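Heads up, the thing below is written out as structure tokens.
Just one protein chain is left out here, and the rest sit where they should.
A, B, C and D label the chains in the order they appear, each numbered from 1.
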Amino acid sequence: MITSIWTWLTAPAQWSGAGGIPTRLWEHIWACLLVLVIAAAIAWPLGAWIAHAGRGRWLISVANAARAVPSLGLLFAVAMWMSGMFSGSTLAFTIPPTIVLVILAIPPLLAGAYAGVHEVDPAVRDAARGMGMTGGEVLRKVELPIALPLILSGLRSASLQVIATWTIAAVLSVGGLGRYLIDGLASADYAQMAGGAVLVAVLALLVDGMLALLQRLVVSPGLTGRRRRRARTGIPRATASRPTA
Amino acid sequence: MIRFEGVTKKYDDSIAVDHLDLEFPDGAITCLVGPSGCGKTTSLRMINRMIELTSGRVTIDGRDIRDQPAAKLRRGIGYVIQHAGLFPHRTVVDNVATVPLLNGWDKRKARARAHEVLELVGLPGNFASRYPAQLSGGQQQRVGVARALAADPPIMLMDEPFSAVDPVVREQLQDEFLKLQGELGKTIVFVTHDIDEAIKLGDQVAVMRVGGRLAQVAQPAALLADPADDFVADFVGRDRGYRALSFADTPSLPLASEPTIELGASVDQARAATSDRWLLVVQDGRPQGWVEPARLTGPIEADSLHRGGTVARVDGPLRASLDAALSSPARRGVLVDHEGRLVGTVRAHEVLTAIEQTDRPRSDDEASGGIRLGKERG
Amino acid sequence: MIRFEGVTKKYDDSIAVDHLDLEFPDGAITCLVGPSGCGKTTSLRMINRMIELTSGRVTIDGRDIRDQPAAKLRRGIGYVIQHAGLFPHRTVVDNVATVPLLNGWDKRKARARAHEVLELVGLPGNFASRYPAQLSGGQQQRVGVARALAADPPIMLMDEPFSAVDPVVREQLQDEFLKLQGELGKTIVFVTHDIDEAIKLGDQVAVMRVGGRLAQVAQPAALLADPADDFVADFVGRDRGYRALSFADTPSLPLASEPTIELGASVDQARAATSDRWLLVVQDGRPQGWVEPARLTGPIEADSLHRGGTVARVDGPLRASLDAALSSPARRGVLVDHEGRLVGTVRAHEVLTAIEQTDRPRSDDEASGGIRLGKERG
Amino acid sequence: GGGSNPMSSGSGGGGNSSAAAGTLKVGAADFPESQLLAAIYAGALNAKGVKASTGDPIGAREVYLKALNDGSVDVVPEYAYSLLTFYDKSATQKDAQSVATALKAKLPAKLQILNPAQAQDANSVAVTKETATKWNLKTIADLAKQSDKVIFGAPPEFQKREQGLPGLKSAYNLAPKTFRPLKGNALVQALKNGQVNAANIFTTDPSIKSDGFVVLEDPKHVFGSDNVVPLITKAKATPQVQQVLNSVQGKLTTDNLAEMVKQVVVDKKDAGQVATTFLKDNGLA
Partner (left out) sequence: MNYALNHFPEILQRAGQHAWLAGVPLVLGLLIAVPVGWLARRFPKASPWLVGGSGLLYTIPSLALFILMPLILGTRILDPLNVIVAMTIYTLALLVRTVVDGLSAVPRDTVAAATAMGYSPVRRFLAVDLPLAVPVIAAGLRVAAVSNVAIVSVASLLGIPNLGFFLTDGYQNYDNGEIWTGIVSCLILALVFDLLIQLAERLLTPWQRVVHG
């Protein structure tokens, strides 16, 4: 089996053309990127604002509850609902899954931004205010930088989720690596399916690794364990910010 | 001068501060003490408008604090809190440079200033690039103080700044803080629930009681000598008489000259030096301890010294002189000059007589009179 | 008797305890003090093998602690730590019943025993079914002590058990602890970094220095009177002479009878009562404070009293008597009996004379001699 | 799974390997007609005392044949010509009888087919009326001329099948500009909404009538005549089972099949009910 996956992966036919791996990979990455950018643009300011202002906390609960929605169902529901909207355009195929994925990516991003800002030590916030920072300055110079680790771990969760769910979105006739799985499934081509599955897993791992690296680069060393004198006491990590697809 | 005029802070269900009238003289440390929940923090935070008062008025140099935007007011007031509240994501130097930067200084100047202030609080330059998590509790507190000092504000608010560190470090921080204040002469409001700390640091101590009311405001000595009521007396605690001696003006004590012997001297030399049971051992004129010549079996070594006696500065408070006399095995208290050189000895009875000659502070004089600035540090 | 023989604990990069020779006499409290990181906790935990020693030997009643399985050894040794370390998921009574249950007692008997011990540490029965989170810090500490006592182990190890509670509660716990030990007579190893606590509680105090070496071991009075070296002298701190008075045997002081006046008396009555500037006010024979008859403008009320003076027990330590005299505005220290009734007054000079008559402890006698058990509690 | 496994109880667990022994598991492909036929087979068998159950639709031929192979299911409704071209890409037989004969020869040893029904359902290429008019389309060959404008919608497996893009390419040189993997109603909707302009639709699909799609002629017979035929594992094909299923086959016509599919797809009737009605009406239950 491993050999047939390998054969599939290394066949020259797989590496060119409209159904080739580079194209599919590019489609997948591009779609996920778009989704994440849109979702972050919505979720981050909202989460930070909720934590900062202490209002609208129910939104966090709603977003968390939304994690229980089966992504497959949402994909189908939205696709059907929008089926008549884009007559004659291929947008009809890309818009619904994009919307659904944005909806699915928001909870982890929102939770990350909220928890990050919310968990800033009140004494630190207090000190910042006490030295004469305005609300905006407190948010920009203190809360956000300190929240960064949790914001980024929310991003990691969201990106895993989006990558995984865009794979399933292939049932709606969109491009991306999910095509190999869905098409392979349809024609019982296990080498193709398994090859696709491997590609998606590798992509997910790579993206997660890159974000981990990013986290190392942009998060202040003062906030990470790396430059700590004493071991931090066991604060349970925000187990809540995890993907569900 | 910060002045509270009938300041009250009400919360929905309770009164945190109740008609507080209080003055915080310029260049002096005013300590707010009282049991937990008595409204110390609330009072402090009303000064920089972290908490807005419900009624009454707070003025700084006659100007109502509500006359300017809160953020602007705060930049002119240093604020130090219990756990320092350092920014974990910034290095020590960047923490300290925060207010200068907020005030629009350029980065270089702000950092230079930060280094300056760090030195002031006794943090060597190599700490500057560390992160707060890499510092001990005491070091963090120092950075907290440095950060508040960086913009050189005339007023500093300090909320139990030293309470999170262990007693030894705390004492050290207190001493440094007093020295620093001796140089800087800020107007300081210092909240603590430790009466010893208040007495040690305060030029003026305001004792609050639960319910946010003022129980007594007085100089530390007056507080020890004449607590206004049982609540204050209880709060001030035991050993008031002895502790009050820290504040008694130093009279000139009748000094006796003391025979001495150098460290390393032989048994015979020691026995020849005195007819008393105990003999004081010195080195370069500095007292080292006592020996009993009769019990010596060899030359006088550091190991064989009796070190029970404390040593007092001749210009220091009577408390130290009395303890020197009480602790000395020879019953003669050793007094030294500012360089630690022997000046003479004094007996406990003589110290007592001196104590009785000093005027006791009188409550009714003090309470109405002004605060004498520039605490004598014992 | 616990005995350390050349006990050493090495970590990869450092030595925590260095060739420690020390005896912990039966039925006595031995306090281990020293600066942070000097190896107190390590020493303590080597006794119940929470930490295994690197070299040397620890024996209990002559038997090497490594002769039995660690878990078994531990069940015979009570252990109390700083934050009590209670099991948050078990009720108070179940916390206390833990060791009896581990020892195989049946549930009923274990609980009955737990209730018994809880009473012993002063926790009323209605606390038994609470969870630790429902108790105050002081109450939690009591449960911690009760839990360690439950199996009635002959040995108790206590690691800064009272340091997490506030000073007032701490004092209370210390007093109760001493009373309890007076009844139980356990062999106790008590770690603290607070020298005052060590001096108050210890029958014997062992001072350690950083690097895990023993600096001095002595009775508290001897420690104050004759610290072995500068390190110990520094560590023991200021006011050694004064604090040592806590341990001086109480001689009979020459009491003077003091004219008094009842609270509520009129100005004239007060002026008639004495020719002195100050007059002692009593109620039911209990001293309330001083007044100056000359300055009175109306009947003597609680408000007009001068409360500066402390009050000492006539059978109490000289320290309290001296402070009473020093703090009194009349220069006469007020002494009372065990019920708080006035017995007479004493002057500071008289107290001093009494002090000079008491024998000073002598270092060389003490250090070589055995420990005198049964601390006199002042 | 043990007794507490909820999937081992009830009739929905047809695809489940742990279904009670002796129960005939009727599988189905993932389109309504297949599920309907499965329901009819199972209903008929149950009515005649042979325990049978249906499961969830499994997928395309490639998948359910695997399931049949590993015993996950025992019988599936099949289409004779499609099945033949699955096993023999170069098959040339077109009429029902010779297809059946050829198929019997090509089937793996474990499997057998029962009697083909009269009912036919063929693959086809359909376009909307507007497209047909605009491009003047009659046959698939006409469409091939517009290849560079064709957005072709079909189930994913269509890309690789002989009765699919490969066949269309070799017979008509039809190479669509874009291929859209779509199936079921989504495909119909996409065709209707112009998101694809040609689609692979079954000839029994009710939308051909209701939405007025034009089925393009297939002169080169890429799509053969597909008679419905049960495919069954030999081990399970007892005489009684054969007899029951063959009698069902005898009653299935293209018309009544198309009507039943319409009831399910357009009228949203439950496939099970439609099957029961059919069996009753034809005296099969």
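A few comments on the model shown:
The working rule: a residue touches a chain if its C-beta (ideal position, glycine included) is under 8 Å from a C-beta of that chain, and two chains touch if they have at least 3 such contacts.
Small disclaimer: the values here were computed from a predicted structure and weren't measured.
For the options A:L9, A:I29 or A:V69, the residue in contact with the chain missing from this view is A:V69. Interface note: of D:L103, D:V196, D:V265 or D:L279, the residue touching the hidden chain in the full complex is D:V265. The chain that is not drawn here is touched, among residues A:A63, A:I163 or A:L223, by A:I163. Interface residues of chain C with the unshown chain, by the touch rule above, are 48, 50, 71-75, 77, 79, 81-91, 98-99, 102, 130-134, 144, 147, 157. Contact between chain A and the unshown chain involves residues 1, 67-74, 76-77, 79-81, 83, 160, 163-165, 167-168, 171, 178, 181-182, 184-185, 190, 193-194, 196-198, 200-201, 204-205, 208, 234-237, 239-240, 242-245.
The chain not displayed touches chain D at residues 1, 5-7, 10, 12-13, 15-17, 30-32, 55-59, 63, 66-67, 70-73, 183-186, 189, 264-265, 268, 270.
One rule holds for everything that comes next: only the chains that are shown with their structure count from here on.
Between chain A and chain B the centroid-to-centroid distance comes to 55 Å (mean Cα coordinates, whole Å). Centre-to-centre separation between chain B and chain D, using Cα means, comes to 92 Å. By the touch rule above, chain B contacts chain C in their complex via residues 166-168, 194, 224-230, 232-233, 238-242, 244-245, 295, 302, 306-310, 319-320, 322-329, 331, 348-349, 352-353, 355-356, 360, 363. Against chain B, in their complex, chain A makes its touches with residues 121, 123-124, 126-134, 137, 142, 145-146, 148, 219-223, 227-229.
Partner chain A is touched in their complex by these residues of chain B: 48, 50, 70-76, 79, 81-91, 98-99, 102, 130-136, 144, 147-148, 157.
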